[in-house]
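One structure is given here, and the rest of the page talks about it.
With one protein chain withheld, the remaining protein chains of the complex are depicted in position.
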Amino acid sequence: MPTVYITAPPSDADEIAERLVEERLAACVNRLSTTSTYRWEGEIHHDDEIVLLAKTTDDAYDNLVDRLEEIHPYDVPCIERFDESHVLESFAEWRAESVE
Amino acid sequence: MPTVYITAPPSDADEIAERLVEERLAACVNRLSTTSTYRWEGEIHHDDEIVLLAKTTDDAYDNLVDRLEEIHPYDVPCIERFDESHVLESFAEWRAESVE
Partner (left out) sequence: MPTVYITAPPSDADEIAERLVEERLAACVNRLSTTSTYRWEGEIHHDDEIVLLAKTTDDAYDNLVDRLEEIHPYDVPCIERFDESHVLESFAEWRAESVE
């Protein structure tokens, strides 16, 4: 099953998490505070951001990415998929039921 | 080698991390503060939780999951396995020695 790694500005992260769960694109979203260092147009920047880890399903993944591209404030958002090689069965069932 | 992604309530996270290392089921556990948004019995909830990232070995993985199911306070805990595609050799050796 996929975990989707997204970064977002602190002002938008709660709303993104809420929408993904509300619209049944993710069963759960964990939000973690981060400081990001990156290169943008030749300059190095440091920003406070939120890492969102969205727990979803194979079937819902493409729709989740499409929706993120609509609601995310960045032109080039960090959206990455990591596949779990095992998930506790009862948790996998709950995820599948929550995303339908 | 597997990294196990677990979420737990703040009141239980320290004890879970301690047990996994004490019982040689993980070499190291990193704990990170998170806010979780999820759907449970039709309602959307927001909870402060801890993400635990337990560094273990292929051989110890099944025992770690069995033990987590015994000590974790949730009926349906988030327990997920992510496999690293490379680990620094000296760190991999330390992990294997710490989990025996």
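Letters A and B name the chains as they come in the text, with residue numbers starting at 1 for each one.
Here is the rule we use: a contact is a pair of C-beta atoms (placed from the backbone, for glycine too) under 8 Å apart; a residue touches a chain by one contact, two chains touch by 3 or more.
Not measured: the values here are computed from a predicted model.
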Notebook entry, point to check: Of B:V4, B:A17 or B:V65, which one is in contact with the hidden chain?
Noted result: B:A17
Next item on the list: Write the list of chain B residues that the hidden chain touches.
Entry: 1, 3, 14, 17-18, 21-22, 24, 27-33, 53, 55, 82, 84-88, 90-91, 94, 98
Item checked: Missing-partner contacts on chain A, residue numbers -> 2, 5, 7, 32-39, 44, 49, 51, 61, 65, 69, 75-83
